[in-house]
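Of the protein chains in this complex, all but one are displayed in their positions.
Chain naming follows the written order as A, B and C, and within any one chain the residues start at number 1.
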Amino acid sequence: MRVRVAVNGFGTIGKRVADAIAKQPDMELVGVTKTRPSFEATRAVEKGYPLYVAGSNGLGAFKAAGLPIAGTLADLLKKVDAVVDASPDKVGKENRKIYDAAGVRAVFQGGEKAEVAEASFNALGNFGACVGKRYLRVVSCNTTGLARAASIVIPNWGVDHWEATLVRRASDPAETKKGPINGIMPTFLLPSHHGPDVRTIFPGLSIATTAVVVPTTLMHVHVNHVFLKRAPAEAGELLSAFRRSPRFHVFAPWEHAEGTPQVMEYARDRGIGFNDMMENVLWEEGVRLDGRDLFFFQAIHQESIVVPENVDAIRAMFELAKDGRESIAKTDKALGLPLH
Amino acid sequence: MRVRVAVNGFGTIGKRVADAIAKQPDMELVGVTKTRPSFEATRAVEKGYPLYVAGSNGLGAFKAAGLPIAGTLADLLKKVDAVVDASPDKVGKENRKIYDAAGVRAVFQGGEKAEVAEASFNALGNFGACVGKRYLRVVSCNTTGLARAASIVIPNWGVDHWEATLVRRASDPAETKKGPINGIMPTFLLPSHHGPDVRTIFPGLSIATTAVVVPTTLMHVHVNHVFLKRAPAEAGELLSAFRRSPRFHVFAPWEHAEGTPQVMEYARDRGIGFNDMMENVLWEEGVRLDGRDLFFFQAIHQESIVVPENVDAIRAMFELAKDGRESIAKTDKALGLPLH
Amino acid sequence: MRVRVAVNGFGTIGKRVADAIAKQPDMELVGVTKTRPSFEATRAVEKGYPLYVAGSNGLGAFKAAGLPIAGTLADLLKKVDAVVDASPDKVGKENRKIYDAAGVRAVFQGGEKAEVAEASFNALGNFGACVGKRYLRVVSCNTTGLARAASIVIPNWGVDHWEATLVRRASDPAETKKGPINGIMPTFLLPSHHGPDVRTIFPGLSIATTAVVVPTTLMHVHVNHVFLKRAPAEAGELLSAFRRSPRFHVFAPWEHAEGTPQVMEYARDRGIGFNDMMENVLWEEGVRLDGRDLFFFQAIHQESIVVPENVDAIRAMFELAKDGRESIAKTDKALGLPLH
Partner (left out) sequence: MRVRVAVNGFGTIGKRVADAIAKQPDMELVGVTKTRPSFEATRAVEKGYPLYVAGSNGLGAFKAAGLPIAGTLADLLKKVDAVVDASPDKVGKENRKIYDAAGVRAVFQGGEKAEVAEASFNALGNFGACVGKRYLRVVSCNTTGLARAASIVIPNWGVDHWEATLVRRASDPAETKKGPINGIMPTFLLPSHHGPDVRTIFPGLSIATTAVVVPTTLMHVHVNHVFLKRAPAEAGELLSAFRRSPRFHVFAPWEHAEGTPQVMEYARDRGIGFNDMMENVLWEEGVRLDGRDLFFFQAIHQESIVVPENVDAIRAMFELAKDGRESIAKTDKALGLPLH
């Protein structure tokens, strides 16, 4: 029997998660919601996803656009075991009441506070701790990237302290009303909220994060300096560990992936999803070991990195896999991601 | 019997044209060339395209990267009937000598001067005039966009004069060394070279084009004002003509495709090629008729608009279709583009 | 006796107009208003401009910041003969009622509709028609640029038709919440509102304007194609006419001012105002004459081009100059602009 899933919201995250769930052998995508007609709504219909209306706008606009509507969010929730909440930041908290009333389990996104759910989730980081929960929250794109990296570094060499500066893209590619166009905006929360958020996955980790926002739409870049407890024998040991792990992609120098534009070009060449790069992206030249000092850059595709995590969160909830590795392998195979 | 085709150059245009040819039932992609290893070269190998070395760098770098090489450009040319030259601007002219010597027909790109070939080519515009030629030149992305539009407007309503300002993207997404980052650069050739280039397809057309370069990577936008000979009955007649034509895409207002970022988002949702938009993109709200005055915006995806044109050019050369419409229908079906 | 002037609003336009008025021998800057403390408010105080509070925020925040306040907008209006309204778009319309009640004359900006005032104003274009009015509206930056150019072209060679595409900067340099970051946004009003706005200065002019918004902060660029009634003898005649006129700056090729970034660099070198460029900027290489067809680019500094126009509008109101040329000469001398 497959878990029946709804996706509430069909924007940047929702449309990706819907596709991902539709591809899983142990899940069924029952429907998705939109608040207004758009080319994205049309695309849902073309893909055969039953379309439901969320919000207060009503059916009129959809009818005028010729888009068939299967019902309202309330109708949809009656047909599913779980819902992935892909609504805008802070709206999930309000939706939680609706899900409670409908008696469905729910996965929230990282734009919500941790309190919205029973636990925060990262597949490589803490799958086990989330098994059987009714409410989970997939941590944000940046926190997911950090948690994944920590899940490799901590067990292998230990961490005395982790220092990360997050250079954040200012908007997603199609968010044309956001700036800045020319400038750097520091985030005045020091250290930033990302460090505490990582500790929802790795309690007690000594981590200090800082953030700036820059005028680009493609990816975030993290600049990491990790003070290891034990020195690896050589830098190659580090690179191997990252290369062996699912959800990591390491570029070699001869590949000429100099920065985030080339990484996105690689993603377009590869053709998974919406030119998505669901893995943490590292560069051989961007990893440096000096005794117990580890420096590395990683690029994070804000639009897609949490997509496989949402799938795994559902598996953790419904105990569809015995551990994170099994769930990750299932998810990644279905998504066409490289297997490790 | 299928026409055997080589693609010389596997960059932005070459990799797309290679994919497009590999999908045609009446063509065979025999091989592609690269001058140095890169993730794009790896991708060619993964797709099963035999990889040949062009240029003077030799095989060493490819071997070091573990990429299998089938031979040199000279080796490749012995196996084909035609080559699509997708080398950088002005290099095609030098390559012409090599193709002459090898006795293969060739399609050049719009970065070359018109003199490189026997005729300039646009599928909707002048397919018939190009049948049986040995050397063709697909006009540039901007000229292709203008020629397609002219191929709709001229036969329907006639053109007294065409005025177009081309607002050009400064670089392709992965060309990270080009600017400007913040500013507008006028092109000091007045009128610009695009008007004369359109006349290689529509001789005698009265057209004046101007151009500026702006800091974006996604698409060009053309601002057109056409002085028609005969007034359409209503604006709807115009929109219908564009909507009925292959290689045109018209957005409705309710689709919320406000500008080029949303058009590219649509392309990612649709998932053809490398999130490509091979059609001229128009907006209902961006077409206005006032008597015989026609105003319209069109967006042009510089990376992909010429891709189907290269395929059609080969068909014209080898007389694989009885006219442009037949070739276009074959090409578009193979590429997954909407049929009209 | 000097005309006593208030500037209501001390943002991008207001702070420049205040400086400009403070420099005029026949005007007195009585005070400026701000709605909240900021470094710009501090600067007003440092310059010795009495600071008044506009809006509903009250004095508390100013006191906390240590900024001395001379009173409210109502207090200020009692002390002046005229006010320059430099409030945000559409707020001027509301302010008009306050100015009416206070019995002061007012100059509005181009963000207001023409109906806000008795006449729309451009110093080169229609100074005479505005003499003695109580309410004037300085047309917007783009319209000012077009009207100035028309004021040179119309009397010299006549205009059959004027075609202009406006490539607009998306935000001012410090407006960091506006986008797009990467993309081109067409303005779906075809033709755009700028043409009719030019006709508030030159009634009956045949002009069609179109507009796109692009991700830059520095300047707008206009691409003009003018169909002249009479052909100049040579292109040099055109350049001379522009060069002889106040409020025009023409770059020679050897100056290497390739685009708007270099124009702004020139402005910084020159050091007038806030690195302002109050003139229409043309390039020798960007002017082309072909019979009666005139093509030219002009760059428009959206932050400052209307500044001298506001000064001249006050002179027209109070009949402080016998004609536009006299007012322009006074204004430009006081501002340090080149005299012609």
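One rule holds in what follows: a contact is a pair of C-beta atoms (placed from the backbone, for glycine too) under 8 Å apart; a residue touches a chain by one contact, two chains touch by 3 or more.
Being a predicted model, the structure only gives us computed values, none of them experimental.
Taking every chain of the complex into account, the omitted one touches A, B, C. Among A:E237, A:E285 or A:D323, the one in contact with the hidden chain is A:E285. Considering the full assembly, C:E255 is the residue among C:E94, C:D160, C:E234 or C:E255 that touches the omitted chain.
Only one of A:V223, A:A241, A:I272 or A:A329 touches the chain withheld from this view, namely A:V223.
From the set A:P215, A:P246 or A:P308, the residue in touch with the chain omitted from the display is A:P215, counting the whole complex.
The omitted chain makes contact with chain A at the following residues, 163, 165, 167, 169, 180, 182-186, 188, 190-191, 208, 210, 212-221, 223, 225, 258-261, 264, 283, 285-288, 293, 295-297, 299.
For chain C, the list of residues touching the undisplayed chain reads 15, 36-40, 42-43, 61, 64-65, 173-176, 181-182, 217, 251-252, 254-259, 261-262, 264-266, 268-271, 274-275. Mapped onto chain B, the interface with the missing chain covers residues 170-171, 173, 175-183, 185, 215-217.
Methods note: only the chains that are shown with their structure count from here on.
Here the C-alpha atoms of chain A line up with those of chain C after a rotation of 180°, rounded in steps of 5. Residue numbering shows that chain B and chain C use the same positions for more than half of their mutual interface. A straight line joining the Cα centres of chain A and chain B is 35 Å long. Inter-chain spacing, taken between the CA centroids of chain A and chain C, is 47 Å. Of all residues in chain B, those touching 2 or more other chains are 182, 217, 258-259, 261, 264, listed in ascending order.
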